[in-house]
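Of the protein chains in this complex, all but one are displayed in their positions.
Each chain gets a letter, A, B and C, in the order it is written, and its residues are counted from 1.
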Amino acid sequence: MIGLAQIGLHNAAAALGLMPFAPPDASSIAGDVDRLYYLLTGITVFFSVLIFSIIFYFMIKYRRRSEDEVAPETHTSMALELTWTIIPSLICVVLFVWASALYVQESRPPASATEIFAIGKQWMWHLQHPEGPREINELHVPVGVPVKITLTSQDVIHDFFVPAFRVKKDALPGRYTSLWFDPTEVGKYHLFCAQYCGTNHGDMTGWIYVMSPKDYAAWLANGEKTESMAQQGEHLFTQYGCIECHVASGSGRGPSLVGLYGQPEKLASGEMRVVDETLIRQAILVPNSVHVPSYQPIMPTYQGQLTEEQILDLIAYVKSLGSQERNGK
Amino acid sequence: MSDHTEQGAHGHVVPVGVYVAVFLALMCLTALTTGVAYLDLGKWNTVAALTIAVIKMLLVVLFFMHVKYAHGLTKVVIIAGFFWLGIMITLSLSDELTRGWEMNPAGWTSVIPFLHHLFF
Amino acid sequence: MSTAIADVHHDPVESNVNYLNASYGIKSWLFTVDHKRIGLMYLAVITFMFTIGGVAATLMRLNLIEPQGALVEPETYNKLFSTHGIIMVFFFLVPSIPATLGNFLIPLMIGARDVAFPKLNLLSWYLFVTGCCFAMFAILSGGVDTGWTFYPPYSSLYSHTPVVIMALGVFIAGFSSILTGVNFVVTIHKMRAPGMTWFRLPLFIWAMYATSLIFILGTPVIAITLFLLGLERLFHVGIFDPAIGGDPLLFQHMFWFYSHPAVYIMILPSMGVVSELITAFSRKKIFGYSFIAFSSLAIAVISFIVWGHHMFVTGQSVYAGLVFSVLSFIVAIPSAIKVFNWTATLYKGSISYEAPMLYALGFIGLFTIGGLTGLFLASLATDVHLNGTYFVVAHFHYIMVGGALMGYLGGIHFWWPKITGRLYPDMWARIAAAVVFIGFNLTFFPQFVVGYWGMPRRYAVYPAEFQFLNIMSSAGASVLAVGYVIPLIYLTWSMRYGPPAGRNPWGAKGLEWTTLSPPPTENFDVPPIVTEDAYNYAHAEASHV
Partner (left out) sequence: MSEMAAHNAHAHPPGFAHQFEDAAQQKEAGTLGMWAFLVTEILFFGGMFTAYIVYRSLHLPGFIIGSHLLLVKFGATNTAVLICSSLTMALAIRSAQTGKSKGTIIWWLVLTMILGAAFLALKFTFEWRTDYLEHTVPGAFFGFEYRPEWGANAPYVQMFMCFYFFMTGLHALHMVVGLGILTVLVIMTARGKFSSEYYTPLEISGLYWHFVDIVWIFLFPLLYLIGGRYSGS
């Protein structure tokens, strides 16, 4: 109990003296989000104080002085009604435009972003660097380099939340979602799962380590030497026989995958789809649902044969084929 | 007590002929919708099936369910029901059909093929 | 103070036959079709359910005193917050005002003998009780750990708890809501007394009408959604299972199609109550009657097109996020209009501060904060950070507890003399109102701060730096608990020992105050004929008894 009290006191001191009003600002957008947050706080305080003061003033000024007192007739004022309809509406328009512009920016990772894959599973985060290193509940990234995290889940819905970066996104089973951040401050930051995922949801936490470029290079060098995701994907591509049909020249029984990533494709159903992570995943697991008209729908499903990690490796490989082509041009 | 209609406790008596005519129309439309399904009309198969279903529904609602002779409130209630169903379907689809927009590198330019797919 | 009221409003006992003593015995209650008795039966059941939900909340707050969990294992904690959420939302807040005060007051306020379908009303109660039994059975057989949101695939494939039984309980209670909604809509449309035109209706009736529309239009969707979830869990067929093409987000769409409007099921009736209280205790006609009336309807309608703001970070498309964000801002406007109109009503009033008025003023303050913090969550960029944190928890408790529950308690205190024919000790009631207000703010204000720091909700254990604010919150919760127990004691006491109330102890307007307290079974001695607008306090002072 004494220990408890000490922790309590320590935290009281931290809360009163040291803890700032907001969590650390450690990404390029954190400051923007905070500015919007402070504006909203300002609006909240202004209107709350306004309403509270008016009520208190009326409570005192118009308190009932005798039991027989009769209040005068109420006269509704159209001018007042319009005022307090229009002013909040205008405030809302400003807030919507500001917040949405920021959100659209948050939802579009810069082209230069490094891509890291995160798989949520009960109750841990599995993170995978394109260069090969894999981490559990920890992520090391260099400062000043935008990072795009592509998320999926192996079981239930999780959520990748880094308060210091002001970013959050659900990790859904069977689909890819993404978020991005550009870390601006070296440090160690909380990673939380913010979507309830079962018994040890509260333990599904981790740390993001933002390192100086030099430290990051040292960290990469110290790690176990592994192949990049695309290289591992290439092995799988051979191992599972994908290469037999998807011949690079396009002469096989399946379409060539070179230069495919990011291109719009017309499917046999007539639908136009851009080749992205979700589509490649679908093509591996439910091939017929996305087959293209010039080939026979003969590809078998790989549902249940590949782990989420292996699927990501294959996607990384297909993407690397896309960039080879673009580089070639 | 308010909102009483002029017709009081006695509902409108629909002539038997109207019922029979509506019945025959419904049977013909059933035959029509079944027949049309065997013709290759492409996307228009869906349109035809749903249009015929809506016409059949209107016949049942207006005549068998006496809404043609009911007062405005009943009509408002029914329209509200379908309107709310429309809200649920439209806004759910507004998410489900636009998921691709954010993930693909082409970004929002895919709006154009999407619209193309939707209408042609 | 209590004696002062009793002295001023002393009323000779005019008749001693009323709805309470018209017949005796348990059967006369269980088979009653009297809307007033059914309202009281609801009151008994939801008070019981509130206690269950409250105990769960107390245990949660106790556990959160320590970062590693002071009391229970994470598994138990998850069951506690799920129980708290499910019970409080589906078995307390949704039926709270509509099923108790609504049932009791709607026929009285519009001058009718009963609701349109009294037997259906009784059936609704039985359905509700059946739903409660299933929920209690699920709790007693271990409890569910899905949260009140039942998100698949956790709830359908991974949870090892009696999810289906709990979902069935909510499903059955949903039909109780549906039938109550149908009953109220028809009653308000067809049973009004001569002269009671739409724009003479008390604003409580407008609020109940708007609430009933949400019951009718929203509740069937949660019913079918939970039905599908149950089938998926029982038969392992993929409706929401992503492994075979299902979309767990579709569940969320369908769930929030009801559950966002459900927030307005909880708050609209309280807004109606507050309109009655503000006018009665400032002896003034409401400012902007039609604006308040139509804002209730506007809220009911708009509440159905904003649900996606619960899903801004769940993988919903950016485009849908933008649409739902702009729609969510729109729903803020009618709420703001209401707050401004209530405040303006006080101007030049003759304001007195009996307990119900304290609750009403507390409501306005807390609802203002709750509503404004909603803007943080309608704004996309801030919602990304705040979604799923304690900020959200604080926000919706300001609406549902600071708003809905304050309105409910205010309403219970206001109409208690009408319901029981007795007065309660007003000083105790004022103390309780103050304790609730202070305890509430102590509990939930720290959660805004800890939420912005990033503490996610539904965490049984949490990083140590959040402990100070959690201890504050837990301390506040103990104050709040005391605030809830005090009324339970003096209200129970007053049923037997309170001084007789007379017809109209507050000097309030409205048809319900013209009849006896408690009212006779048929409600009115003489069928009322309405000749004036609601809240006509400036004229006809003579009616003040």
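Quick notes on this structure:
One rule holds for everything that comes next: a contact is a pair of C-beta atoms (placed from the backbone, for glycine too) under 8 Å apart; a residue touches a chain by one contact, two chains touch by 3 or more.
Computed from a predicted model, the values in this text were never measured in an experiment.
Looking at the complete complex, one finds that the omitted chain is in touch with A, B, C. Screening A:59, A:80 or A:286 for touch with the missing chain picks out A:286. Touch with the chain omitted from the figure is made, among C:124, C:183 or C:275, by C:183. Although one chain is not drawn, the whole complex shows that of A:31, A:110, A:213 or A:297 it is A:297 that touches it. Although one chain is not displayed, its contacts with chain A can still be listed: residues 269, 285-289, 297, 299-301, 303.
Touching residues on chain B toward the chain that is not drawn are 1, 3-5, 8-11, 13-14, 16, 19-20, 22-23, 26-27, 30-31, 33-34, 37-41, 45-46, 49-50, 52-53, 56-57, 60-61, 63-65, 70, 73-74, 77-78, 80-82, 84-85, 88-89, 92-93, 96-97.
Seen across the whole complex, the unshown chain contacts chain C at 15, 17, 112-118, 120, 178-179, 181-183, 185-186, 189-191, 216-221, 223-225, 228, 231, 235-239, 243-247, 250, 254, 520-522, 524-527.
Keep in mind that, in the parts below, only the chains that are shown with their structure count from here on.
Chain closest to the overall centre, judged by the mean of its C-alpha atoms against the mean of all protein C-alpha atoms: C. Our note on geometry: chain B versus chain C, Cα centroid distance of 36 Å, whole angstroms. In chain C, the residues that touch at least two other chains are 249, 315, 318.
Each of residues 99, 102 in chain B touches at least two other chains. Of all residues in chain C, only 189-194, 196-197, 217, 221, 247, 249-250, 253-254, 257, 304-305, 307-308, 311, 315-320, 323-324 touch chain B in the complex they form. Across the complex, chain C meets chain A through its residues 8, 66-67, 74-75, 77-78, 145, 147, 149, 151, 153-154, 157-159, 242-243, 245, 248-249, 282-289, 291, 312-315, 318, 321-322, 325-326, 329-330, 332-333, 336-337, 339-341, 343-353, 361, 364-365, 368-369, 372-373, 375-376, 378-385, 387-389, 449, 452-454, 456-465, 467-469, 471, 537-539, 541. Within the complex formed with chain C, the chain B residues making contact are 1-3, 73, 80-81, 84, 87-88, 91-92, 94-96, 98-99, 101-102.
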